[in-house]
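Everything below concerns the one structure shown next.
For this view, one protein chain was removed and the others were kept in their places.
Note that the chains take the letters A and B in the order they are written out, and that residue 1 is the start of every chain.
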Amino acid sequence: MSKRRPYVRPMAGWWRKNPFFVEYMIHEGTALFVAAYALILLTGLVYLAHGEAAWNVWLEGLKNPWYIAFHWLALAAMCYHTYTWFKIMPRTMPPVIVGGKRLPDFAITGSGLAVAVTASLAMFGLVWGMAR
Amino acid sequence: MSENQRIIEIEVLRYHPEKDKAPYQQVFQVPFTDDMSVLQGVQYIKDYLDGSLSFRWSCRMAICGSCGMMINGEPSLSCETFLRDYYPARVRVEALAHFPIERDLVINMEGFIEKLESIQPYIIPKEPRTLAQGEYLQTPAQLGAYEQFSSCINCMLCYAACPQFGLNSEFVGPAAMALLHRYNVDSRDGGKAERMELVNSEEGVFNCTAVGYCSEVCPKHVDPANAVNQNKTNSAADYFMRFLTPKGGAK
Partner (left out) sequence: MESYKADVVIVGGGGAGLRAAIAVAESDPALRIALVSKVYPMRSHTVAAEGGSAGVKLPTDSLEYHFNDTVGGGDWLCEQDVVEYFVAHCNEELTQLEHWGCPWSRTPDGHVNVRAFGGMKIERTWFAADKTGFHMLHTLFQTSIKYPSIKRFDEHFCVDLVVEHGRVQGVVAIEIGSGEFTLVEGRSVVIATGGAGRVFRENTNGGVVTGDGMAVAYRHGVPLRDMEFVQYHPTCMPGTGLLFTEACRGEGGFLVNKDGYRYLQDYGLGPAEPSPRNKAMELGPRDRLSQAFWYEQQKGRTIEGQHGSVVHLDLRHLGEAKLRERLPQIYELAEQFLGVDPARAPIPVRPAVHYTMGGILVDGRCASPLPGLYAAGECSSVGIHGANRLGSNSLSELCVFGKVAGEEAARFAKASAPGNSASLLKQAQAVEQRVSGLKTKTGGNERIATLRKEMAQTMEDGCGIYRLADTMQKTCDKLDELKERFKNVNVEDKSSVWNTEWLLAIELEYQLDVAQSMAYSALNRRESRGAHQRLDGFEKRDDENFLKHSQAHYVAGGAPRIDYGDVKITKSQPGTRAYGAAGEKAEQERKAANV
């Protein structure tokens, strides 16, 4: 009779055991803010469909200091999400060969972030221009 | 040498299936010099303090893949992790995470071996060739497409870094998937369609949630996360190919 008795360690609380996992969980957690903000915009759309008066009520609601605080929080979360998303991007795609050499990870992450920042600024400028 | 010798505390997770219900910590005082690895530390314990401490090791130069351990909670090869980097604090050594412990620092790796065997880790020739015809031609660029994935030493640090494997041990996991990818992208191989079944399966790539820690801990820069995630794309493409081509992708 074999005397082997392999011991299986529990997984409970695994994500707290390593800073890398904590960062991963925060990354995943910030995705909730992305989803939440999509819902907010969707709500705005529904109000808009009910006419100008309804839309103005929704806009007025946004001026609540709690709502503004939430916006700042959501912005921070989305920045973080964007950053960590592009950080793992090199791990998720086939190697990019430029001039016979493999593009280093930081170049992929850097271009991803640059595109994200440029697109955000363009969108901001567009909306700003329309609002004025 | 002795004037450089200091004492470091090594805390080892002990477990003996014939005696212990559960693992426990034991602390040893180990004299060390600046060039001593954690492996040499546990070897000292075995030779002079407690002969019953069990662990795997062989080459001492980070190529045989035997001596993976959790060192202060990080999956590491103990032969290329140095005690000086922890001193004067205590260094904590445990068996690789997410695997059953057989005894002390020895884990059960039968499941991992079965996974390696399941991925058809050999060339399924695209065009058969006799020895008299000589070697297949393969340019350095074609070699470069798979070389990194062929560098896996099967140390299993990536499994100890993968919470999804910890939660579901059926997941094929990073190293085996990297090896599968290695053969799929080898210019001599024609077995990709056969291997895609496993990629697409319940145990396949979609268990991965892109934590990415597997690639961080890989001592040989294999980047297994890249292999897994490239195969998510391949699997998706394979799925849609089914509708587009008469023969379809893999089953």
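Simple rule for what comes next: a residue touches a chain if its C-beta (ideal position, glycine included) is under 8 Å from a C-beta of that chain, and two chains touch if they have at least 3 such contacts.
What you are looking at is a predicted structure, and each value in this text was computed from that prediction instead of being measured.
**Student:** Pick out which of B:Gln26, B:Ser54 or B:Ser201 touches the chain that's been left out of the picture.
**Tutor:** Hidden-chain contact among the options goes to B:Ser54.
**Student:** For the chain not shown, which residue from B:Ile123, B:Leu167 or B:Ala236 touches it across the whole complex?
**Tutor:** Among B:Ile123, B:Leu167 or B:Ala236, only B:Ile123 touches the chain that is not shown.
**Student:** So which bits of subunit B touch the chain we can't see?
**Tutor:** Answer for subunit B: residues 1, 16-19, 33, 35, 46-48, 51-52, 54-66, 80, 102-104, 106, 109, 113, 116-117, 120-123, 125, 129, 131, 134-140, 142-143, 146-147, 150-151, 153-154, 179, 183, 186, 188-189 touch the chain left out.
**Student:** Quickly run down the residues of subunit A that touch the omitted chain.
**Tutor:** These residues of subunit A touch the chain that is not shown: 2-5.
Criterion: only the chains that are shown with their structure count from here on.
**Student:** State, to the nearest whole Å, the distance from the C-alpha centre of subunit A to the C-alpha centre of subunit B.
**Tutor:** From the centre of subunit A to the centre of subunit B is 31 Å.
**Student:** Considering the complex alone, what residue numbers of subunit B touch subunit A?
**Tutor:** Subunit B reaches subunit A through residues 15, 17-18, 22-23, 73-74, 97-98, 100-102, 108, 141, 144-145, 161, 163, 166-167, 209-213, 215-216, 223, 225-226, 229-230, 232-233.
**Student:** Can you tell me which positions in subunit A touch subunit B when the two form their complex?
**Tutor:** Listed in rising order, the residues are 3-9, 11, 14-15, 17-18, 20-21, 24, 28, 88, 90-95, 97, 100, 102.
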